[in-house]
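The complex appears here without one of its protein chains, the remainder shown in place.
Chains: A, B and C, in written order; residue numbering restarts at 1 for each.
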Amino acid sequence: SGAGTASGGGDGGDTTLSFIPKNLNNPYITLELSGAKSAAEELGFTYAEAAPLDAGADSQIPFIQTEVQNGTKIIAVSPNDPDAVCPALEDARTGGAKIITFDSDSAAECRDLFINQVAVEDVAKGQLEQLYDQIGGTGDIAILSATAAAPNQNAWIEAMKAEIASNPDYEWNLVATVYGDDDDTKSFQEAQGLLQSYPNLKGIISPTTVGIAATARYLSTSEYKGKVALVGLGLPGQMKEYLTDGTVKEFALWDPSEVGYLTAYAGKALVDGTITGAEGDTFEAGKLGTYTVGANGLVLVGELLKFNAENIDQYDYITF
Amino acid sequence: MTSAPTATFTITEETRVRTGLSRLLLSRDGLFVAVLLLLVLVACLFVPRFASPVTTGYLLLNAMPALLIALPMTLIIITGEIDLSVASIVAMSTVTVGTLTTAGWPFGAAAAAAIVVGLIAGAVNGVLIAFVGLPSLAVTIGTLALFRGLALVVIGDRSVSASSYPDAAIELVGAKLGGTGIPVLAIAVAAAVAIFAIVLHATPFGRGLFAVGYSKEAARFVGIRVPRVKFVLYVLSGLMCGVVGVFWALSYSARSDSASGLELTVIAAVLLGGVSIFGGRGSILGAVTGVLVIAVVTYAMRLQRIPDVTLVIVTGALLIVSVVGPSIFAAVRRSLHVRRVQRTLPRPARAGAENAPHRRLT
Amino acid sequence: MKGLMKATRLRELPVAGALVLLIVVTTLINPRFLTPQSVKDLLLNATILMILAAGQALVLITRNVDLSVGSILGITGFLTGTLFATVPGIPIPVVFVIAMVVGALLGAVNGLLVTFAGVPALVITLGTLYIYRGINNAWAGGKEYFSGDRPVAFGDLSVDTVLGFPIITLIALAVIAVLAVSLGYTRRGRDLYAIGSDPDAAKLFGIPLARRVFSAFVLNGLLAGLAGVLYASRFSSVGATTGTGLELDVVAAAVVGGVAIFGGSGTVAGAAIGAVLLTTITSSLTALRVDKFWQQAVVGILILAAIVIDRVATLRAARTLRLSEARK
Partner (left out) sequence: MKPEQTSPPPDLDVLRLRSAVKTFGPVVALADGSIDLRAGEIHALVGENGAGKSTLVKILAGVHAPDAGEFFVAGAPVAFRSVADSKAAGISVIYQEPTLFPDLSVAENIFIGRQPRGRLGLIDRGAMRAAAAELFASLGVPIDPDRPAEGLSIADQQIIEIAKAISLDARVLVMDEPTAALSGAEVDRLFVVARRLRDQGAAILFISHRFDEVFDLTDRITVMRDGRYISTHETSRTDVPTIVRAMVGRDVDTLFPKEPARIGEPVLTVRGLTRAGVFADVDLDVRAGEIVGLAGLVGAGRTEVARAIFGIDPYDEGSVVFAGSALPQRAPDAAIRAGIGFVPEDRRKQGLVMDLSVARNITLTLRRSLSRFGIIDAAAERRTADDWAGRLQVKAGSPRIAVSTLSGGNQQKIVLAKWLANDPKLLIVDEPTRGIDVGTKSEVHRLLSDLAGRGIAILMISSELPEVLGMSDRVLVMCEGRISGRFDRAEATSENVMHAATAVEGARA
């Protein structure tokens, strides 16, 4: 990759694990990356992270290009847009890099592996079950998501819709899907708008940590506290107060640091040839044990964790 | 005619008129270009792998949207106006080309439609600013929201990937000039830069822009049709944004949030390039250099894996230094000059004691 | 004649009218728009933008602009979170004071650069927009402070109401009232208008231009600091990106509220009403169940409509003035 390698430091080359999350400075992502970092240390790899400050669709591309030029061999990325990153990822693969997507996926042909927290269907079903436990199978419900084009959120929402349509217990009326753009203020106001526009709303599903926290904050400060159920994916450390004050009864997530951890190990396995990304390949992932690559290069980290007032103290390490 | 005595005193060595090349080299633009070259040199020497054709390719392609929009933006700012809606127009254009292509339009037709959309958006700005006479800052804050909103209306939560377009188009965007790494498209961009530079600096139209920037009323009195000039500029801006939108769709993807925030990047670069926000002063060379300085600094810092936080701070600091610097420089020069004058001019005879009466008038 | 002059000065009238119309129409279609909870939400939503718009009005009136307010709010918001989390038992008023002082300092940096270096505010504050945001990012990193980290009493400022008004809204209203009076009825306040109306003349006339403009920036920073604290009270988390992109909303609110972008006219009350209008339109579109994808476009149209109406009103007033003088 061009001139200048002589004067280079230790970056690039075969032992660098480069992580490009959606953006930096977001608690969930910090948590993910902390797992990645400790795994890299265990493996003796150089850990590098780089990402834009905003989660714009195109803003990750220059970072991928930089990795291409640096000759990095393992690039892990959570695309903000499944397609926009593809040309850059193609360049990287042409240059011999292994590409892993984690947290959110790109188009399947642009990467070698996708490390997903939990199977899409399980995430969707888990949240619906929690809602069913609280409000039963009837009434108006709504979804408050992240950005309109967020790939993982959209996948979960699709799966939820399919499940509602197919499961006879679920006779809910899904009145609206709104987007808080993973922005605290915006999510807050979207939550408020939902309650105002749909007076009979019984439950809200917010499959994003920013959205569920903002919605919980709004509910806890309004007359709807305890009357409207809220489920979704939330950070235990952040949501604890709402479990305590009764705004929220139960929510779900996984351990984000495990996602980063597993991604790092998968990267090593790819680069040392243990796996190619084909279905059925297996690899060791340190403290997490052995994993098998599924169809379409998909690797699942684990199960959905459900948090409630009883078990929250066990899990509130999942924060900072 | 009578030979009137001259009333202007000149200190000759300072009014000596500098000509041609030496003037350019000593001008702000000249210095700024030198700064750019120095930056490139430093980056080549100290940033590993910077000196490579890969850099030229990525760097130039990444800078292209800002560069193309900076051209009409420079003209607009020189007339004392501003266009904050550029990024939203790019998004509309991107979304248009994406949606129409997926709807089965041939790519060429979709791209043309996208450019027309940009043109119309520019015309909307132009009508409101030039003919209705509204302040451009306010209008384009409004259309910033409106155009982005319309993009959202058209494409909603979908996105159209670059792979939906014909391979020929995609290849053209990626094509490089031999081993230099310079994108083929750079030729077109260079041509655009040259055209804008000529229009601004060497045509009657461009001359008029400076006059409009300094004083709209005085410009009117020399027969410049100020509203029409402004309208043309906004349409031009819309047109460029339309073109950039097509480029954007081909390089990245078409989404409602494409190019968001690009307006501030472009304006920052143009201002960094010495174009006066008050109008009347600036050059295409300066603006282009401004875009490239930011592009080079960004690229070099990212190669070094210096976090974007630093980059943001550096961009802001550059912007401030670029405007505060000259003004401090001028102040220092002024005070030096005053001191020199005080030394060269004969001191007036000290007013003697008889001239300093102690009595006060009430 | 008197009435005519009043009408030309009251640029905020059309906005206030539009606001009332919007509320009436929305309520007719969706009566729940005016339930106590909804009213409270409307006020809360508007509060922070109101304060920022009022502060921005001060700066705009002097023919300057401050684009860094979103970043200042971000820093002071995160500062508030940090103070509560790291200094247990810190009294709430102390936090207010510290955040406002920090805001004022950041505003002072803008003011210093603008006045003493004599460079255009748009460029300077675009620069500090980046720098302050960068500082916030560097400081906060991935850290965020949640409402659970803050005392309940602090959060309650944006929950509890007095006479139906949330406490933070009352704080904002009080601040705006004080500002409105100082701007309209004190010599320093009027100086700001003179400066914005013609800076060169102000200098010739002996108005301490630099000092006044500087103080406008400091005040605006202070208000952004206040907004940062209130933000932390109202919303669930404060972190590196808090307040990003707010600057254009703030300027839009002031402009919609009749503050001339080129200085010299407009009022803080108008700016505050503009802020209420902008936030209400979002709520009312939701209440009217307007397609979410249309909302942003409608906001854009509203901004344009506001400035067109303002322009038409000004033109008509000028025309009336001309004809009435001709008749004299």
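By definition in this document, a contact is a pair of C-beta atoms (placed from the backbone, for glycine too) under 8 Å apart; a residue touches a chain by one contact, two chains touch by 3 or more.
Please read these numbers as outputs of a predicted model, since none were measured by experiment.
Although it is not drawn here, the omitted chain touches the following shown chains in the complete assembly: B, C. Among C:Pro120, C:Pro151, C:Pro208 or C:Gly245, only C:Pro208 touches the chain that is left out of the view.
When the missing chain is restored to the complex, the residue among C:Val25, C:Val87, C:Val152 or C:Val181 that touches it is C:Val181. On the side of chain B, the interface with the absent chain consists of residues 1-2, 4-11, 14-15, 17, 198, 202-204, 207-208, 210-211, 214-215, 217-225, 280, 337-338, 341-342, 345, 347-349, 351, 354-361, using the contact rule stated above. One chain of the complex is left out; on chain C, the residues touching it are 1-2, 5, 8, 181, 184-187, 190-191, 193-194, 196-198, 200-208, 260, 263-265, 318, 321-323, 326-328.
Here is the rule we go by: only the chains that are shown with their structure count from here on.
Relative to the C-alpha centre of chain B, the farthest chain centre belongs to A.
Centroids built from CA atoms put chain C at 35 Å from chain A. As a whole-number value, the distance joining the C-alpha centres of chain A and chain B reads 39 Å. In chain A, the residues that touch at least two other chains are 24, 53-54, 179. In chain C, the residues that reach two or more other chains under the touch definition are 133, 137. Chain contact summary for the complex, chain B toward chain C: residues 84, 128, 132-135, 137-139, 141-150, 152-153, 156, 264, 267-268, 271, 276-278, 308-313, 315-320, 323-324, 327-328. Chain A contributes residues 24-27, 29-30, 33, 53-54, 178-179, 183-185, 188-190, 192-197, 199, 210, 213-214, 216-217, 221-224, 237-238, 240-241, 320 to its touches with chain C in the complex.
The touching residues of chain A, when paired with chain B in their complex, are 1-5, 7-9, 11-12, 24, 48, 50-54, 56-58, 61-63, 65-66, 68-71, 81-84, 86-87, 107, 147-149, 154, 179.
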